[in-house]
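Of the protein chains in this complex, all but one are displayed in their positions.
Let's look at subunit A:
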Amino acid sequence: MSSPPVSRAALMSRRGFLKTASGVIGLSVLGLPGRGQGAGAAVSTPLGPVPGVAVQRIEGLAKVTGQKIYARDFRARDMAGWPGRQWHALYLRARTTKEAFLGLDLSHLPSEAEPAKVILGSDLDPKLFDKPVEFNRDLHVDHLLSIKAEEQSNTATGGSFNLPDGLSFDLLVMPGRTPNFLGQAVALLLFDTLAAYRAARRFLAADDGIVQRYGPGEGPDGTPLPDQPFDPRTLYVKDPGFDYAGTDSETYAREAPQVQARIRQALDEATDLIRQPIRAEMRAMDPMFMEPEAGLAWIDPASKEMQLVLGTQSPDGDVRNIASMFGSEASPVPDLAQVTLHSCYPGGGFGGRDSSPFSLMLALAVAFAGGNPVRLAYDRFEQFRVGLKRHATTADGTLYAHDDMRLEAVRLSMVFDGGGRRNLSPYVASLGALCAGGSYRLPVADIHAEARHTENISGGSQRGFGGPQAYFAIETALDDLAAAEGWDQMALRRANLIAEGDTTVTGGPIEQSLNLPEMLDTAEAHPLWAERAEIRAAHEAEGRTYGTGLAMSLQAYGTSGDGMVAAVHLGRDGTLTVQSDAVDMGNGSATTLGVTIGPILGANATRVDMGGYTLFAETGLSDDSASPDRWDDPMWTQKGTGSSSACLTALHQVNTVQQTAQALLRGSLLVAAAQLWGVGPLSAEDVIWEAGALRPVGAGSAPLTLAALAKAVHEMGLPTGALGHAYFQNSWVEADFDTPGGALRLQLDGLAYYHGAKTAPQPIPRRNGSYPTPETARYSRYVWAPCVNVVGLTLDRASGHVQVENVLSVLNAGHIHVPQMVSGQSQGGVAMAIGYTLLEDMPPGMEGPADGRWNLDRYHVARAGDVPPGDRYAPGARAQELITVPQPPGSPRVGRGIAEAVMCSIPPAISNALRDATGIRFASLPITPDKILGGLAK
């Protein structure tokens, strides 16, 4: 197989560089040859002979045979061109936010555990970079620290290296200052031998406070102050005369408070409305991806290139942040020329590796490693201690309804515990506010959501992105309303289903078919619901308490504007390679993208390279927000690429790959076919793929194998690959592109063609573009993956133990690319939701993982025995059945985001089932046996 062009060409483009205060730093994301998931990687195994059908995961064999594909697997000795030696980094973590961090006392460390270097926040002070403090293990460290602390009091604090773009608080706490949050790094220890590193880890495992000194000092630096919100806060107010989507930002900011007051007054005066309190609280949750974060870094002293080995969901942002950090005036490596990220398959993600601070901590460590490769590898205790969490949240409000079951309004305040770092917390809160409208038509809304800075572990982009908390609040309140009014839960929901033509709580329109009534029909007719009384009676006859719960979710996928890029290459031998900026964190993106080209190009990809965000640089497009021409410039786009989210695969990434494959088919393969057949121009409708060969529709010329076509394409000088960029904001940008196959109209805003493996692609300016209207940017979200969940469970009243007996999930997943992966994602969502609802208990503060002593012996995730093992409902057995909504004939072959959709409505369904079983509302997650026994005792 010929190799596709590797993204190093990107280094010559605008996007491949980042201008910084100290100059220009090149950026690149590559795979580890034969190992990672980026360009140049080759872990692919055959997807299968049937176009569009996957017989296994494309990277499955590498994973199941234990090959090196995760960042944690690599050492410096594995990296070509790196020195064989390796240093080890260990961060010490703040244990209090009540006193100032004064420094370290390493005199307790055994001699065999002494670090080669100790770096404090003060070492990152710009004024000190000319003479960095290095602590040799043979020196009396404590004495030097005392001197340093004294110097510190006389120097300005802060520095952009310690405070990269987007961070509110220092990477390393300045000695003399109070830490901003528990787990904030207070010191970096660097070890030049593995033995010393391990000895230090062993010594510090029980109590790393033994080497930290705290006492009176200055308060925390930076903003916001504790218990203040991170910006921005979200307020959605909506009534018949005003809403977010229909109002420009300035007017909205000015008038929304008045509208809010108007709404509140109207609701207060509407005494005929039924009022249902909404009250829910949820603990923080750890994503508990299986591979604790780990990485490797080295700065080549000759080339000044920093190489990183990471498994991240946000390669784009990580590399840019690191380049920005080292490009600051205060950089300890002021002449850094290049940052190259070797992108590995992450051992799980669930959002926890999206914009994780880990990459910055690794980069910070290598800056002080004296030219040595350095490895930073969290253990599980540390991962619990500092890894991004799903936010602890409180929801408090009121649901207003008419006595004919029609919902009128929702008033809700949601407070997310953002913890230490801002991260993506305000945006999680914002999506939570949107989700608070549930699956329902709500004429009036007054929803406020904010993420507050606290001393707790930072929250971030977890699976569901605010949805789990919001749906738990609204769906439990709905059941309480039904119970209070004597209404049927199903009927109440059915009376209020949102549909095409309605608007969400932002005022944004629903323009996508949701199929909610049909989904409720399916759930209502299913024996788990229809025969719930009989099932209950059977359990009670055997002494078990049984309940049935129902809940819905309408999870949005994508963001308010998404840019994606993909390339499809045709090798001279007829093999196909797909490249994408997406990251496969286990959700199967690589496999899906590999088979989605099959029906278009006659074969599945033999290779899929993921995480290639520098592909965008090769498109020739600019996403400069300052462009005066914007869409009038045929080489401008609203957004290059964003962080990688699993929910973006099924529609956004798939459609981008499909359109790019269409560009290759119609702009190259059909041109070659027409010449070989000696006929006039061909359209896609003139041909059909059959048994790996292209033939004309109807009788005519002899079929052409893909290999024969590929050979012709290469020999005729036709495009051997296509590079497409797409932008989706309520609708796809569409445009005409002049290709060797004539003018093609595609759902792309950028297209370029490759001619051979060695050359840069040639961009084609778009014509006759149709673009999203500006007001759509304020809809918040456009596309939805609805799910109805029914849960049947038993309760042991003596122990408080709950067993989920059966789960029914009715899901609108759109077109299903790989059915096995859809069911696997759904089952994973069910397991995670059961853990979140019943098992995973994480107290805040030093009572929780911030003390560094939490692991899976204290934090219990769902195991096989906790989940229904079957996949098809049968009376008397335990199963989780997934029913997907069939798609009408002729529907586009694009799907919808799924796992979080299934997961989001399981927690309220469990709580509703418990209410059905006991008559008691358990609205505080997790619903532990202690809480249940307490509730029963009342």
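Following the convention adopted for this analysis, contacts are C-beta pairs under 8 Å (C-beta built on N, C-alpha and C of every residue); 3 or more make two chains touch, one makes a residue touch a chain; residues count from 1.
Everything that follows uses one rule, which is that contacts and distances are computed from a predicted model.
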UniProt protein name of the chain not shown, from "Biotin transporter", "ECF RNA polymerase sigma factor SigW", "Ferredoxin" or "Peptide/nickel transport system permease protein": "Ferredoxin"
Sole residue of A:Val53, A:Val861, A:Ile883 or A:Ile920 that reaches the chain not shown, by the stated touch rule: A:Val861
Per the touch definition above, residue among A:Ala582, A:Ala752 or A:Met832 touching the missing chain: A:Met832
Touching residue (missing chain; options A:Asp73, A:Asp239 or A:Asp316): A:Asp73
Chain not shown: contacting residue from A:Val64, A:Ala499, A:Val679 or A:Ala874: A:Val64
Subunit A residues that touch the omitted chain in the full complex: 55-57, 59-61, 63-70, 72-75, 77-78, 194, 198, 287-292, 345-350, 379-381, 585-588, 818, 820-821, 823-832, 855-857, 861-865, 867, 869-871, 880
